[in-house]
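For this view, one protein chain was removed and the others were kept in their places.
Per-chain residue numbering starts at 1, and chain names A and B are given in the order in which the chains are listed.
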Amino acid sequence: MKNAARRIYIVLIFIFMYAPIATLGVLSFNASKSRAKWGGFTIKWYLSLFKNEEIMRALWNTLSIALISSVVATVVGTVSCIAIQSMKKKGRAIIIGITNIPMLNADIVTGISLMLLFIVLGIRLGFFTILLAHITFNIPYVILSVMPRMKQLNPSVYEAALDLGASHVQAFFKVIFPDILPGILSGFLMAFTMSLDDFIITYFTKGPGIDTLSTKIYTEVRKGIKPEMYALSTIIFVVVLVLLFLVNRTPKEKPAK
Amino acid sequence: MTACLFAGCGSSDKYPNGKVYVYNWGEYIDEETIKLFEKETGIEVIYDEFDTNETMYPKIEAGASNYDVVCPSDYMIQKMVDNDLLAELNWDNLPNARSNIGAEYYEQSLAFDPDNRYSVPYCWGTVGILYNTTMVDEPVTSWSILWDEKYKDNILMQDSVRDLFMVALKELGYSMNSTNEAELQEAKNLLITQKPLVQAYVIDQVRDKMIGDEAALGVIYSGEAIYTQRENPNLAYVIPEEGTNVWIDSWVIPKNAENKENAEKFIDFMCRGDIALMNFEFITYSTPNTAARDLIEDEDIRNSEIAFPDLSQYNNLETFSYLGEEADRLYNDLWKEIKSYTSY
Partner (left out) sequence: MNKKMLSLPYLFWCAAFIIIPLCMVVYYGLTDKTGAFTLANIAAIATAEHSKALWFSLLLSLAGTIICLLLAYPLAMILSGMKVSQHSFIVLIFILPMWMNFLLRTMAWETLLEKNGIINTVLRFLHLPSLNIINTPSAIILGMVYNFLPFMVLPIYNALTKIDPNVVNAAKDLGAGSIQTFLRIIFPLSLPGVISGITMVFVPALTTFVISTLLGGSKILLIGNVIEQEFTQTGNWHLGSGLSIVLMIFILLNMVLSAIFDKEGEGATL
């Protein structure tokens, strides 16, 4: 009885979470250009999608910004974690406090503040400014997922490695790195996802002629979304879903080997 | 295509003649025409979209973004002229614009571009009421139907300041270019009394919502009427008897444009009869291009009252003009009052 109630609750939440996504999936097969009318089943949007250079360019921008910014953020974030770990308590508190700012501050304020900076410095708004902004808000996600792993480390193992003649770099890659790897990976994934999903900060730091999927969709929301967008989102979603299942199946098979 | 997805990469071989940055309304061009332009001229088009005149203006003013061609509406062009943001056109480079655009549209442009020095008309139209004939039984002739309690929650209004005030000012019998504070206050109060009846303030979502039978009445640009009627035959468009806004969206070149010559090539290309026709068929907004209109094959559309209304039969038609910074602020403050009003 109790179990059934739990199961129903989970199912309801999942319906809530995934109903809009199913809706978009259905709209991607709608022959009518208007989302308000069902014009029959079609796969034409999936075909025209790849011919639509505007959308393809926005997709490319989105993916390259997400990838570059999350890689840079992962490297900078991980290195900073090592440094923060070795700091005194006060310094650590300050730097963690600053790290929290972009994550806890309103996106709109972060976006506006960066826009003001770029304009005052005379940096032309474009790909590069979006990238800088994304790195900035991605670093905290990396730090906050690597830090807890760092704290669990036993410092004497690292010292022991040094005593046994390993260099700092060797000791890091042989001793610390494997232990904090799960944290780094989840930080990277989080950063990538956040960058991909961001609209507000991109909206304020973007310049002419450059669009990510988010900003492109925002202009289109008011004008009527091109159905190709639904198709593209559905493809992205399904690809990620499949990847997720593959990744989660492999570890289970391992012990059987 | 895959080789050159990255903005700006290796453009030199494919586009030997440089670039042109275009900033236009969303869904306001047939993308095929851009490709044709790129192919014929070897100029790469970097295309960007805006959704209201008001969001476009600060971007041009800030100067952080150097666009070469922009397509604002009448009053916004005047504001840009007043603030010295536009470059004068060299008409020698615009033969198609001179021969194909009807003289009456240049004449109309004089209201916001005295001497026709800065702008080339691209689209024009009116603003009116789109209504669903299955939900509205009485004949729609006046703006006042938008204040009819019967249609509570079935009315869609425009979410941009001048368009919203235009409706109320016309309903009150004032000029839609009024800067008289008493008149504007009156208009504001009228709009506040209307707010409980309004389903939503939207821009072009009027289109989808009207097609989906979500609302009975919506204020809409005439260009959308043809498209929406095609999708939902129960819809009808009417220009209210109190008069309305006759608007023109025109191509202009900002002063800080870095590729002025390419910009003029782009504008002139868009004025070519066959290209203007492609755009008309795609966006269904009335074209001022007489060469394009002559090329329209479908007789019903060529003579359509919606696409090409005979303006002489309407009263009190006006075109927006720029009202100055002081009035701008007044409008914005009053608009904020309307938006923040709630009946609960």
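FYI, contacts are C-beta pairs under 8 Å (C-beta built on N, C-alpha and C of every residue); 3 or more make two chains touch, one makes a residue touch a chain.
Computed from a prediction, not measured in an experiment: that's the story for all the values here.
Novice: Check the options A:Ala31, A:Met56 or A:Val109 and report the residue that touches the missing chain.
Specialist: The missing chain is touched by A:Val109.
Novice: Can you work out which residue in A:Met56, A:Leu117 or A:Leu153 touches the chain that's missing from view?
Specialist: Hidden-chain contact among the options goes to A:Leu117.
Novice: Which residue from B:Glu61, B:Glu181, B:Asp274 or B:Glu305 sits in contact with the chain not drawn here?
Specialist: Final answer for the missing-chain contact: B:Glu61.
Novice: Go through chain B and note every residue touching the omitted chain.
Specialist: 52, 54-55, 57-58, 61, 159, 195, 198-202, 209, 212-214, 332, 336-337, 339-340, 342
Novice: Which chain A residues would touch the chain omitted from the figure, given the whole complex?
Specialist: On the side of chain A, residues 6, 9-10, 13, 16-21, 23-24, 27, 35-36, 76-77, 79-80, 82-87, 93, 95-96, 98-110, 112-117, 120, 132-133, 135-136, 139, 141, 144-145, 147-148, 151, 168, 186, 189-190, 193-194, 196-197, 199-200, 204, 213-214, 217-218, 221, 225, 229-230, 233, 236-237, 240-241, 244, 248, 251-252 touch the unshown chain.
Just so it is clear, only the chains that are shown with their structure count from here on.
Novice: For chain A versus chain B, what separation do you get between their C-alpha means, in angstrom?
Specialist: Between these chains, centre-to-centre, one finds 37 Å.
Novice: Provide the residue numbers of chain A that touch chain B in the complex, in ascending order.
Specialist: Against chain B, the touching part of chain A is residues 32-37, 53-54, 56-57, 60-61, 64, 118-119, 124-125, 127, 207-211, 219-224.
Novice: Going by the contact rule at the top, pick out the chain B residues touching chain A in the complex.
Specialist: It is residues 1, 5-7, 21, 23, 25-27, 31, 46-51, 59, 62, 64-67, 202-205, 207-209, 211-214, 231-232 of chain B that touch chain A.
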